[in-house]
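With one protein chain withheld, the remaining protein chains of the complex are depicted in position.
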Amino acid sequence: MSDVTATDITTTSAAALGEALRAGELSSVEVTRAYLDRIAATDETIGAYLHVDAEAAVESAEAIDAARARGEELGPLAGVPLALKDVVVTEGVPTTSGSKILEGWRPPYDATLAARLKAAGTVLLGKTNMDEFAMGSSTENSAYRVTRNPWDTDRIPGGSSGGSSAAVAAGLAPWAIGTDTGGSIRQPAAVTGLVGHKPTYGSVSRYGLIAFSSSLDQAGPMTRTVLDAALLHEAIAGHDPLDSTSIDAPVPVLAEAARRGAGGDLAGLRVGVVTELGGEGHTDGYEPGVLARVAEAVALLEGMGAEVRQVSCPAFDLALPAYYLIAPSEASSNLARFDGVRYGLRVGDDGSRDLDEVMALTREQGFGPEVKRRIILGTYALSSGYYEAYYGQAQKVRTLITRNFTTAWDDVDVLVSPTSPTVAWSIGARVDDPIAMYAADLCTLPASLAGIPAISVPCGLSEGLPVGFQIMAPALADDRCYRVAAALEAAQDAARGRALLTGIGSKENAPS
Amino acid sequence: MSTPSPKGQLTRDEVAHLAHLSRLAVSDEELDLFAGQLAAVLDAVAQVGKADVADVPPTTHAVPMTNVMRPDAVRPSLPRDVVLDGAPAAEDDRFRVPRILGEEA
Partner (left out) sequence: MTDTLVDYDEVLTRYEPLIGLETHVELGTASKMFCGCSTTFGAEPNTQTCPVCLGLPGSLPVVNAVAIESTIRIGLALGCRIASWSRFARKNYFYPDIPKGFQTSQYDEPLCTAGHLDVEVDGETYRVEIERVHIEEDTGKNLHVGGATGRIHGADHSLVDYNRAGIPLVEIVTRPIPGTGAKAPEVAKAYVTELREILLALGVSEVRMEQGNLRSDVNTSLAPIGSLEWGTRTETKNVNSLRSVERSVRFEMRRQAVVLDAGQRVVQETRHFHEDTGSTSEGRSKEEATDYRYFPEPDLVPLAPDEEWIEKLRAALPELPAARRARLRDEWGISPTEMAWLVNAGAVELVSDTVAAGADPADARKWWLGELARRANDASTDLGELAVTPAQVAELIGLVSAGTINDQLARQALDGVLAGEGDPAAVVESRGLAVMGESDELVAAVDAAIEGNPDVAEKVRGGKVQAIGALVGAVMKTTRGKADAATVKRMLEERLIGS
């Protein structure tokens, strides 16, 4: 047996766990049990999970340990536990996308990324809470439970991947998969002090991700360290013939980029600070503490040899309206399949009602208010007579945003900004104000609309709560995000003398 | 619904019509709530109209690709008991639904 304590297990990085497992210092069962114990002890408070099957988790951990004992060749992630956002379809394991309309559904198939992680030998701890159908920035739109931010349990963990962010930050999973449509990996990662990466659109298969907005959805890693994110990303990336929008290109070398970046040499790297995202004249809605941390991070990059300049991307001002037309439009169509015919909830089928009435009752009771609002909005934006003014116009604005990026890439290698204009807000503060809720996505939307990679990496605290720093790169240059994020992480950890997450739960943490 | 209402306004009746198109049996209270909230949202999203997009093509796919196809090869289907397992109602190996009003299929 190793001398690693349970606390160590639940606070260390997944990469370190993987090494300890490979070295035989830890067994997968030990690691898995440590997490399951902690889930049992604290998840009632945190509310990160919608479904945990301890028995199944231990069984797969035992299988990995046995395989290792037999001397089988195992991958670097073998035996490391993991949490999946409940939007990921898992064979035989309840999958709800945070919605009552799918309560009790056990899918007959695995999402491609779930199958890949299974094949890599990871151990599924459970499925994490989320805003219903990934619509939200606080996880308060879950039909099932409230998820709390481990930094301050009166605050939101971000969203829509708030169950995943809370789980990893609270030590209820070493790492987790989230999905990002307009910022749903990056924003929750930012407000819980994690690393979260949205890959280039098309580089991770969407097969088996319950669709919110098909042209924007991407799955990605949510982790404690940049290296972990790179490792998990590599495990799920790569061409999938089952997803027509999947890019047929070799899996990018990301962990190597992270390791190189941690060396701290950014000489010659050209960094653009986006004016429209919290820069001069665009600070409305941004907390001063957030802007201060971001400015410090930029200074750190400069200190490592990066050349920093301001870059203006005027079309970004229209990212929010464009997004809130495109995503609801696609969602209104994607969610039409939830009609109570083939699976999931059916309401009112008492013999007196016809099919249309039963469908409408099922959807009325199966969907929460935010989902219904977006379905109605999307239906409106796609209606004949409105299409050109709304959906069509939004798709053209999308082109303008992409052109802003393309122009920027002539002068800089990466673009940076805050990940979110604010730190985590109090639970309940924005539930009745959709517009205020939507503003949380201000900084993450441009990269979503352009399909480019973007990472959020912690850059310190403001009022004792984590602030995220966003690094955006050209399509397929995800490695740049990892390189720069790793450099920043290493520099901050060195200055702080410890990782940011170790300060969790103690509000008196001084800003770094 | 043939001409856009001005300035992205959305009347209660329009919301009701959209809810029907979306098969949502919304309550009267919800109609009032949604009409108000959606009016505010529409105000915000209507800003896309400000953009000068003359000659700008729409982006439907962030990463341009064409001609993604698969060979015409049969792959195993799901076993029928699995197919019908999640059904709210099944009968005679088929999905059972309440009576359908409207067009004959």
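Brief remarks on what is shown
First chain written, first letter: the chains are A and B, and each begins at residue 1.
In this text, a contact is a pair of C-beta atoms (placed from the backbone, for glycine too) under 8 Å apart; a residue touches a chain by one contact, two chains touch by 3 or more.
Predicted model only: the values in this text are computed from it and were never measured.
Here the missing chain is touched by one residue of A:Y49, A:W175, A:Y391 or A:F405, and it is A:Y391. If you put the hidden chain back, the residue from A:Y35, A:Y49, A:W175 or A:Y343 that touches it is A:Y343. Although one chain is hidden here, its contacts on chain A can still be listed: residues 88-89, 95, 97, 102, 105, 107-109, 111, 206-211, 213-215, 241-245, 329-330, 332-333, 335-339, 341-343, 355-356, 359, 379, 382-384, 387, 391.
Interface with the hidden chain, as seen from chain B, comprises residues 1, 21, 23, 60-61, 65-78, 80, 83-84, 91-100, 102-105.
Everything that follows uses one rule, which is that only the chains that are shown with their structure count from here on.
A straight line joining the Cα centres of chain A and chain B is 25 Å long.
Those residues of chain A that touch chain B in the complex are listed here as 105-106, 108-109, 200-202, 215-216, 241, 244-245, 247, 315, 318, 320-322, 324-325, 332, 336, 339-346, 349, 351, 353-361, 363-364, 367, 369, 372-373, 375-377, 379-381, 383-386, 389-390, 392-400, 402, 434-435, 438, 449-452, 475.
Residues 1-4, 10, 14-15, 18-27, 30, 33-34, 37-38, 40-42, 44-51, 53, 56-63, 65, 68, 70, 78, 82-83, 85-89, 95, 97-102 of chain B are the ones touching chain A in the complex.
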